[in-house]
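Every protein chain except one is present and positioned as in the full complex.
Chain IDs A, B and C follow the sequence of writing; residue 1 opens each chain.
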Amino acid sequence: MPFIPHTDEDVTQMLAAIGAPSIDALFDEIPTALRSGKLTQVPEAMTEMEISRLMHERADMDGRQLNFIGAGAYEHHIPAAVWQITTRGEFYSAYTPYQAEASQGTLQLIYEYQTMMASLTGMDVSNASLYDGGSALAEAVLMAVRAHKGAMRVLMPKTVSPLYRAVVRAMVKNQHIELVELDYDPASGITLVPTTDMGDFAALVIPQPNFFGVLEDVDALTDWAHANGGRVIALTNPTSLALLKAPGQWGTTGADIAVGDGQPLGAPLSNGGPYYGFMTCKQALVRQMPGRIVGRTVDLEGKQGFTLTLQAREQHIRRSKATSNICTNQGLVVTASTIYMSLLGPEGLKRVAAASHANTRSLLAQLCAIAGVTQAFTGYGFHEAVVQLDRPVTPVLAVLQAQGILGGHDLSADYPELGNALLICATETKTAADLQRYAQQLSLALSK
Amino acid sequence: MPFIPHTDEDVTQMLAAIGAPSIDALFDEIPTALRSGKLTQVPEAMTEMEISRLMHERADMDGRQLNFIGAGAYEHHIPAAVWQITTRGEFYSAYTPYQAEASQGTLQLIYEYQTMMASLTGMDVSNASLYDGGSALAEAVLMAVRAHKGAMRVLMPKTVSPLYRAVVRAMVKNQHIELVELDYDPASGITLVPTTDMGDFAALVIPQPNFFGVLEDVDALTDWAHANGGRVIALTNPTSLALLKAPGQWGTTGADIAVGDGQPLGAPLSNGGPYYGFMTCKQALVRQMPGRIVGRTVDLEGKQGFTLTLQAREQHIRRSKATSNICTNQGLVVTASTIYMSLLGPEGLKRVAAASHANTRSLLAQLCAIAGVTQAFTGYGFHEAVVQLDRPVTPVLAVLQAQGILGGHDLSADYPELGNALLICATETKTAADLQRYAQQLSLALSK
Amino acid sequence: MLIFEHSRPNRAAHAQMPAHAADTSDLPAYLLRTDVPLLPQASEMDVVRHYTRLSQKNFSIDTQFYPLGSCTMKYNPRACNSLAMLPGFLARHPFAPAATGQGYLESMYELQEMLKDVTGMAGVSLAPMAGAQGEFAGVAMIRAYHDSRGDTARREIIVPNAAHGTNPATAVMCGYTVREIPTDKEGDVDLEALKAAVGPHTAGLMLTNPSTLGVFEKQIQDIQKIVHDAGGLLYYDGANLNAILGRVKPGDMGFDVIHMNLHKTFSTPHGGGGPGAGPVGVATRLLPFMPVPVVTKENDQYRLLVEGDIPATIGRMSANHGNAGVLLRAYIYARMLGAEGMHRVSEFATLNANYLLKELQQAGFDIAFPTRRASHEFIITLKKLKDETGVSAMDFAKRLLDYGYHAPTTYFPMLVPECLLIEPTETESKETLDGFVVAMKTILAEAYATPDLVKGAPYTQPVRRLDDVKAARELDLVWRQSEV
Partner (left out) sequence: MLIFEHSRPNRAAHAQMPAHAADTSDLPAYLLRTDVPLLPQASEMDVVRHYTRLSQKNFSIDTQFYPLGSCTMKYNPRACNSLAMLPGFLARHPFAPAATGQGYLESMYELQEMLKDVTGMAGVSLAPMAGAQGEFAGVAMIRAYHDSRGDTARREIIVPNAAHGTNPATAVMCGYTVREIPTDKEGDVDLEALKAAVGPHTAGLMLTNPSTLGVFEKQIQDIQKIVHDAGGLLYYDGANLNAILGRVKPGDMGFDVIHMNLHKTFSTPHGGGGPGAGPVGVATRLLPFMPVPVVTKENDQYRLLVEGDIPATIGRMSANHGNAGVLLRAYIYARMLGAEGMHRVSEFATLNANYLLKELQQAGFDIAFPTRRASHEFIITLKKLKDETGVSAMDFAKRLLDYGYHAPTTYFPMLVPECLLIEPTETESKETLDGFVVAMKTILAEAYATPDLVKGAPYTQPVRRLDDVKAARELDLVWRQSEV
């Protein structure tokens, strides 16, 4: 009986205390007809040794290739300390910190996290995290509409990740919110400031960098949105914020809400999760914010302590009138991320951003020197870029894959107007030799 | 400056406080001629990211082959909890528990370890561990000679691991202790009870199982040694003790000292270390025992607590009159081992021993069914066995290795009298398919 | 001390950053940051020390017993963690080709199959990242189903008043109005009220069974018939699945859709508040609407089904495959349990709950539903104690912390006054339960003898009772540099 401590003697004593003849009898309120038979699709138990061998074999199948895919999830070095501390039992197996006095570790950590995220995004306050970047964007859209109390339309540039847009659609469509797509400039790859009347809208989403890795003109877009009565939702890569202007400083008065995926800050790629969504905002919007929030307060003796606060917004208190149905945050990944940011510090994170940027620039230059490869956009970039090939992308990626290289993310399905477009990314984890290897292999693949 | 927290401002302030013009000045008592220049064989610093990639590459080179080597180090399943808890900072980065009040975690754990090891070996007391099995045997030899106060000879069967015998030789030779080899019976593989007068001796070493995996007649050997005025040093595999008679029960009065390598109890193979040596003994010999020992006592308020005790035996108190020069034990591996034994329990350890035994028997049967393979010894075995091939062992092992199989330990150099002898081992980690694969590949290798 | 107080300008963990600052001069000034973000500037050791010490200020399963109703705080096997974090799994990019992730995808496929079996449903999607997202996906599928049939008048979801707050909140997020129905004295749904509530406006009913009151809904077959006859669908809130694992299948009870909290029943870690995972299972008629991605097996290869593969899908809950690492942990746990082990989970969770109920009743505590069997949890009410001594359920809960036990769930479900919802789970031993009973008795005696002692608790934690009102009134959500 894995994970069950009971001895036969325990069971006998406990049943005697209950006054039940058998464990089966404890289920006597369940209608007989409903009791199920054996499970047929669940195999026999494996010991830890057996499952261990199986999982090692399976993990070994998922070999590490040289990865140049970004597109929303980024391969960065994660200091060994991060997950060694994060998986300590006291963090790993702790409950949600509702009992504040017995959860000061988690609570103080989240308060520190909130401070870091608010500062990184240049905003006033932060929540304790949401599920991931896509759902955080959806929550931001709902929040902006709630706060606007009028417009049900949100402007959504096509330079926002297609998958994020899909998540937002799925989450807001039943609430009659309309997502209005904004086109991008085919030359520069940036979202142009609308020159026609867009009507009432609750918010404009501004991705920075955008899905093409191109840097939007955030100041102009922010000021335009504010001038036209909409709020600004910044969608950003947190690593980039060590280098790029913080959303709170965009335009004249800054963005109103900032969201994004926290994955680059200490979460491994891990097949796509668990990551976490961050959300920060201006002070004025704090009571509209979904998700848990930690506040600092004092105890009976006046000593500093931390506790969940503003719970009146949340579903377990407010039920059908809550700001969101959200319940869990991504506490453990936030723990990792807070330790990651503490180890990197402002200079470390800036160097990671700069090295990723420089590597991508170098790779881009090498690739564009190959016949049949051209750069798609003229706009400034961060650590991703789109290249166009002289032939379909899929077979080229297959050739690279056979050489152990994941050559990037194929854009042709989501952006057919770009032709044979490939989104590439090279973070600080790539060496000069790695970049060269990619360029050589691509050159070979295209010379055939 | 990896791992150094000082800012330039810190340095300035600290030098000002010291009244020194520079850090260099702090070394002004060192004769100028002695100050060394640059280190030339130490490469430039690597970041954690860089060394991480290098070590992953190197670890991947050391691929896991299907391993049938035992010969003193055994591949067992180690529960995930073992090293996750062991490497918690509070165990991993703690100092030797000299400050008992601030080290109750380590001290209680060692007390629990001592209890388990004493019980497993059937002895009265245990120390907190020694370096490894070989050096523990050497310390036991020195201890027996110290306790005997007369004889300087110790009887050492050839069925003791040749490498252990080498360690003992290296460690005792400068103290004029003579190691007298005892032969084994070529048919059964066991050490025969001497029938001639062996003269005075301080102790007889009895390996159980012996290096051939064969079970010695421990009762007869023990009684003979005692009858002839020598003490008995049991050298045992701790896993086997869940199944086999404990040294404390050997013969009429039991062995006097039990030692061995604790590796099978939770330490990974890991290129040979760190492992640990265990040592237990009869109460009467406790003050002759080398190494640290933890005792239970009470604090000022009568509350139970744990502390290092009998330190008067040790080098830091007794200096040149100490029982040994030994200083460290293998605390962290003992931590792992104590958790391992707690998770396995008596039934778990017995099943591990039984499964290893049964697997080895099954493998042996399958191998001996191959033309050109014969079993070397008729004696009872535990989880290793010697087979003899019809041709030199080395090239056969090379063929197996090319198939991803480590076929065993070649005995021909250490035991030329056994011909083309190979020591094989199959622990509980091997499946029926693994055993079959080995047999098939060996059959193929020998059919060429 | 906050991490920021360990910070000094220009201090850094140098091994953790690229050795040189790369050139970024190609970027124009107007896009660049000019201030230094408030991240700590600390040495590696200071960071390690700070967070190691901070961790010690937490209660956790690895250190304490959590008799926390509705939360199923059971042992999280350590192997699930280390195996889910093997380098091959961690390194794979979610957009890498399926061919490079067969180990992961095969595990997920098998997890789907196992979850289908234990829930009795026709399909499972692992996409939702937590229970609330699973609920959202479930209700969105109910809506998509009705909409696809043109049955668009169904705009109301029925929820019992004992339900988790996520139920009504989710219904609203899916554009539904919520109708609450009462619970009878036995803790079951008030059937007459349900009959009166259903109609052509009814989209569905959301139900937890065993309910949040810790009892199995005996009339489940009637409820199912009433809702289905009215054209509504039945949603199963999987919060209490641990109580019936391997014994009753929600599909057999007639539910059309279910979410499961893998961080409860399948023992993935709570992690101080997440990440969870909230897969949904559906009956045949909802298969076309499942959230993507879903793992499929074709010619012995595994791949993700996406939008094009399931055209009527309600869409996606995340850009990727949900909380993949959490799903892996659940898979590993499920394989270690095996079929027999799953049966035993509900058996021993129920045994522990009923034993603890009986022992606490013996000890003088008032059981909220004394005539019922406990499922894997049960409720005691301290109303009498509060009236007689002024000691509230909250005071009682805080005092338990001093005895080394996490508090039970307090003030939920809301319809039982001064309640403690207690769930021991199957992984706790009889001795632990007995120890807890002793602490409960001791506090009960304290409450009568020295009520102020209990009201002032806790005394042994890093802080005394915290001022929540101040926290909400004088919002202090971020630390400021000026505090140094």
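Quick note on the criterion: a contact is a pair of C-beta atoms (placed from the backbone, for glycine too) under 8 Å apart; a residue touches a chain by one contact, two chains touch by 3 or more.
Since this is a predicted model, take the numbers as computed values, not measurements.
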Options B:100, B:152, B:193 or B:446, residue touching the unrepresented chain: B:100
Contact partner of the left-out chain, one of B:294, B:367 or B:445: B:294
In chain A, positions touching the absent partner: 1-10, 45, 47-49, 56, 79-81, 84-85, 89-90
Residues of chain C (touch criterion as defined above) contacting the omitted chain: 6, 8, 11, 15, 43-46, 48-49, 52-53, 56, 61-64, 75, 77-79, 86, 336, 427-429, 431
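By definition in this document, only the chains that are shown with their structure count from here on.
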Approximate Å spacing (C-alpha centroids) for the pair chain A, chain C: 20
Averaged-CA centre spacing for the pair chain C and chain B, given as whole angstrom: 46
Sequence positions of chain B contacting 2 or more other chains: 47-49, 79-80, 84
Chain C: positions in contact with at least two other chains: 10-11, 13, 15-18, 42, 44, 48, 52, 77, 79, 81, 83, 87
